[in-house]
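Just below is one structure, and these are the notes that go with it.
For this depiction, one protein chain was excluded, whereas all remaining protein chains were kept in their positions.
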Amino acid sequence: MLYIKCPHCGMRSQNEFSYGGDATIKRPELGKEISDQDWDNFVYNRKSLRGKHWELWQHISGCRQWIKVERDTATHEIFNTLKANEEISL
Amino acid sequence: MSLISALAKVHHPGQFGDFEDKKGDDLLKISEKKNLLIVQIVQFKNSNISTDSIDIDGLNLKDTPLNVTFNKNTRILWNGPKNWLLVSSNKDLIKNISLTCKETDFAVTDLSHSRAVIEIEGNYAIEVLKKGSPFNFGVLKKNNSINSLYNNITFTVDLLNDKPFKVRLFALRSFGESLYHSITDSSLEFGYENK
Amino acid sequence: MTQNFRLESGGLINRGKKISFKFNGKNYFGYEGDTLASALIANGVHLIGRSFKYHRPRGFFGAGVDEPYAIVQLYRNGETEPNIKATEQELFEGLEAKSVNCWPSVNFDVGAINNFLKIFLPAGFYYKTFMWPKSFWYKIYEPFIRKAAGLGTASIKHDKERYEHKYEYCDLLITGSGPSGLASAYAAAKNGAKVILAEDKSRFGGTLLTSDVNIGNQSGKEWADSIVSELKEMSNVTIKNRSQVFGYYDHNMLVMSERISDHLPKTKKYHPKQKLWYIRAKEVLISSGSIERPIVFGNNDTPGVMLSSAAKEYMKVYGVLVGKKPLIFTNNDSGYETAIEFKKNGINPIILDTRKEPQSEIIDEAKNMNINIKNSYVVVAAQGYKKVKSADIAKISDDKEKLGSIENIDCDCICVSGFWTPTIHLASQSGNKTKFKEEIDAFVPGTSKQNEKTLGAANGIFTLEETLKDSFEQGNRLSKKITNNDNKVSFPNVVEKKSAVHDKFWCVPLPKGKNYKRFLDFQNDVAVSDIEIALKEGYRSIEHVKRYTTLGMATDQGKTSNLNGLQLVSKIENKVVPAVGHTTFRPPYTPVSIGAIVGREVGKHSKPTRKSPMHSWHEKNNAVFVDAGVWLRPRYYKRGDENLFEASKREAKNVRTNVGVCDVTTLGKIDIKGPDAAELLNRVYTNAWLKLPIGKARYGVMLREDGIVMDDGTTTRISENHYHMTTTTAQAANVLSHLEYYLQLVWPELNVNVVSTTEQWAGAAIAGPKSRDLLKKLFPKSDVTNEGLPFMGYIEGDLFGVKAKIFRISFSGELAYEVNVESDYGYFMWEKIIEIGEEFGIQPYGTEALSTLRIEMGHVAGSELDGRTIPYDNSLEGLLSKKKDFIGKRSLTRKAFAAEDRQKIVGVVPLDKKTSIPEGSHLVKDSNAPLPNPKLGYISASCWSVEHDNPFSLAILKDGKNMIGKKLFVMSPLKNKVIPVEIVSSHYVDPKGERVRS
Partner (left out) sequence: MQKYSVFSLVKNALSNHENWDLAWKDPTPKKEYDVVIIGGGGHGLATAYYLAKEHNITNVAIIEKGWIGGGNVGRNTTIIRSNYMHDDNALFSEFGMDLWRRMSQDLNYNVMFSPRGIINLAHSDAQMNTYARRGNSMRLNGIDAVLLNREEVKEIIPMADFSDNVRFPIFGGLMQPSAGTARHDAVAWGYARQADDMGVDIIQNCEVIGFDVSAGKINGVRTSRGDIKAKKIGLCVAGSTNILAEKLNMTLPIETHLLQACVSEPVKPVLDKVVTFGAGHFYISQSDKGEMVMGGDLDGYNSYAQRGNLPTLQHVLTEGIAMMPFLSKLKMLRTWGGIMDMSMDGSPIIDKTHIEGLYLNCGWCYGGFKATPASGWTFAHTIAQDRVHELNAGYSLNRFNTGHLLDEKGLGTKTWIS
């Protein structure tokens, strides 16, 4: 079971969280014209990197905050976690 | 008009499980806490008000994980960033909160009826929690609280005392009977007395 | 009965307490502290079972967890358990066990015919045959093969035992209580670290219980005992026997199974049989020791052939002789220790040592005891069928290729030692890339991956002094890192005998003209010849070899066979062992009962149950419940002999004619507060929300980003910045999370708080033409006229002293209201509604009547909003704002979503107005068309329309918009039904929606 550092609550077990997928995907701005390709990239297409990547989790049985987690998808090692309003620096 | 609490149907007085030859704090005591005021207080993101200046029943809102500020009647549990759960036996306090926490800066939501509350006292109370919750109770000190889960039911733990342990558990009301089952079933090994 | 093989004295058993047990129907006795294996051996029983494939006789090979074949069916307290290792099962009064995989008995087993056919049954034989005729595999061959396999028998009775879990955190977890485990635990504990020490066996001490060493002027066992008793006294130490750490998972989470009651005749009431510990450790010290390797030779699976360390353990721990004419076959000094122990107990062993002229203290001691030692000798084959009777032995050349002439010598057991294999499973599970250590011919852990260190024999260190030194040091170092204490433990004086180098020898060559089976994997009957065939056929990767031959895939998971298999492959392929590689170690280290993994969440409690505050009223009034997610909801209220159909029709009819009340507490409720609340709603719902007046409700639909309908519900503006949202029961949690996602990550500029208030409010829907009359009586102080509380209006009321929220909304299509009160008052509210409603003919109605009402009204619900439909499909396109953007809007422009002949919701009526249409049927044009018959749509929901008194269904139909008035067929081949139907509007009742506004 993963041990995830919630930036609000501290180290917590994975089963307090629910997964939210790739954290680097930005929702296009409401009301803005967007190409089919860009929309598909937002809705469907995923890099799903092997190695370090940023992903979302919600601390659903904790503080209910969405957080950003940098984790290695090959080893499951976690390097960093950020609050929802903190920007990922790639 | 009659009030029916969340666990009224399942919580009955008596001694259960492996209670024989056990006494004092070695026998767990389990009770339902009823008729509490439970209020969620959330400060909006753009609010500039310092929560240290907020005074509710003489207590401040402290944005510190695990922290519980408390007095005789009232406990304010940290529930998340700028998010608190106030629990009080003083039902009238709700008016005070609404006046203190203005709606331009705070969302105040009465959740008094939305929780089932179980209190466990005794030396083995934390052992019972360890049977179903993945939280590291080694870091939970007296007057700390956390949200976690117990056998897949989200719950809040408030540690009121540690010698012997006295903990209050809050779960969503509709899950109350299931959590109650889980907790009492875990307590059978130690034996427990229902109050 | 006397125990012919029990020593007069010695061992760690309690000779004061006799324990009787049964094996294969015969009565025996043993002593407290025996295992089933030691007690059987004491009684001279060596034939335990039969092997998997050839049904060859099987006895005991080891004395613990590595045992490949002493597997029995256990009977305990009226229950039976398959596949119990006799070497691990502690004896208890009344224990019963039986042999497995043999018929009619272990002595005479018909399946043993396979043994004579074995040349026709090489590795992979089943891939090459059993193919003709085609149908015979499934009908004839497979059932036969399945029956022959399988070891023990599973009872299909429900398990009555309790299993519990425990989540624990510690500074150091130490796995194994041998010298390295005890030393490191002691050092760490003295430094104040929180330590958990786990031992699989019932006794602490590991090899210290059997080795002839001296630590600090105490015997190994005395030293172990003193450390253990000291550790037990320390409050920062948890020391557990009968506890196997079987899995090393991510982020230093390890899992341990504690066998609390398996050694008892029955489990104590209220206590678990086993407890599963999830342990998160800051540091892990793996002190799991090593397992002795067999040497491979002819018929090496004959009962009586066993590991030399096991023979020693049976003597020293259990006071049991595994034989009286022992032959020791060794390539290292360990065999000598066993021989010396035999000699001390008055038995004359013969040692065959593969080495030519080894010299060491231990060998000298054996020589001084006049033990017969034959150097450069090997066992070529064991003789005897159900028990070793003699051994064919021969001299072996220095290059270990050629055998001398074969001699036969009498013996009743052959104790084998092929040196030691470190138990690296946990380190490997942790992610540690193990490395091959030439000096010991085995793998050892490499660089630590997680916070784990491996000590002692598990790390390939086989001298006690070095082990203790390293263990004290690591225990001190790691605990110091955590506690910052530095209490050094003084290092005791260690006396042990030095060993000579072992011989790199693991397999005896076949003598000319002999065709002995030389087994690697004893349980699965995998022999050297099988590996040779696999390689010859090109199955060369070690994974291919393993899968083709089933090497190492038995219940012992290759603990004694994997390394020898690797050696063989490396020799044939002419590669070094590490180039052949080894298969990955995966949890569990030893099989773990599924009950323990699951814990207490079984039966009724396998998932939580959610109940409304009115649940007990429903129970008292004959409600039949239905699962809605994990909620329980009344489906109907049974009166007399009514069935579901009759009751729901009655309830629905009563709503249409009088008034009904339905528990709607389960609907999700979300309290939305903040200056930007309206803006949030405007973005997540498809319709416009910025101008909703205070005190008004509005119906809304929300989409996923892919354009599919996610949920629907009404939201009410309670005050300027306060909204009360409702969701469907099923989507409540998802919608809340969805809102939090957008508020926290996408639009952090919005100042809004969302919180679930589902449980805060008990909800009752009051529906029917007389609902307003009832409401007037419930809320005499409120104006509930059509003007005072119009459709989609909201007021607060006073229900006999209880504050209530009254929403005029309708799911049934009738004049209807939804009343919410705080949950503690829910029961009170419900009783009042029933009591006062009596004069209006009120009846409670369940979800089934609710469905009927909504279906004939054409309201969509879960069966239409099934995660695959867009608003258009559900005739909800009127709710799509053209002026503003909203979540998922962009996706609706896609080709298939905008197609002219897109599916749409319609009504379906059978032409005969009588035949009910089964849900899940499909609509076709031609019921006689050849298959595949093109489907035009499907029946999403069916009811008996109480308004029209005939069947009515909703369907999602291709080009539905243009199909109204057409005649089609409904087909349900599953129910053998073809029903001619007419397509009508989905609004079968009150299409203009006048009733809800009346």
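Going by the order they are written in, the chains are A, B and C; count residues from 1 in each one.
Note that in this section contacts are C-beta pairs under 8 Å (C-beta built on N, C-alpha and C of every residue); 3 or more make two chains touch, one makes a residue touch a chain.
Just so you know, these numbers come straight off a predicted model, no measurement behind them.
One chain is not depicted; across the entire complex it touches A, C.
Interface note for the absent chain: among A:Met11, A:Leu30 or A:Leu49, the touching residue is A:Leu49.
Within the full complex, the residue among C:Gly16, C:Gly78 or C:Gly603 touching the omitted chain is C:Gly603. Note on the undisplayed chain: of the listed residues C:Gly595, C:Gly695, C:Pro769 or C:Gly993, the one touching it is C:Gly595.
Interface note for the absent chain: among C:Ser261, C:Ser529 or C:Thr666, the touching residue is C:Ser529. Along chain A, the points of touch with the absent chain fall at residues 1-2, 14-15, 19, 21-22, 36, 40-41, 43-50, 53, 55, 71, 73-76.
The set of chain C residues touching the chain not shown comprises 79, 81-83, 119-120, 122, 125-132, 134, 137-138, 142-143, 145-147, 149-159, 161, 163, 247, 249-250, 253, 255, 278, 429, 431, 515, 529, 532-533, 536-541, 543-544, 547-548, 553, 555, 557, 586-588, 591-595, 597-599, 601-607, 609, 626-627, 704-708, 862-863, 866-868, 891, 894-897, 918-922, 924, 931-933, 935, 938-939, 971-975.
Criterion: only the chains that are shown with their structure count from here on.
Interface comparison, A-B versus B-C: the pair with the greater number of contacting C-beta pairs is B-C.
Chain contacts: chain A has residues 1, 13, 60, 64-65 touching two or more partner chains.
Shown for chain B are the residues in touch with two or more other chains, namely 134-136, 152.
Taken together, the chain C residues at the contact with chain B in this complex read 164-169, 194, 268-272, 278, 280, 600-601, 605, 607-613, 615-616, 631, 665-666, 671, 673-675, 721-722, 748, 751-753, 755-761, 800-802, 822-828.
Across the complex, chain B is touched by residues 1, 8-13, 15-16, 60-65, 83 of chain A.
The residues of chain A lying in touch with chain C in their complex are 1-3, 13, 18, 20, 27-28, 30-31, 34, 39, 42-44, 56, 58, 60, 64-66, 75-76, 78, 84-85.
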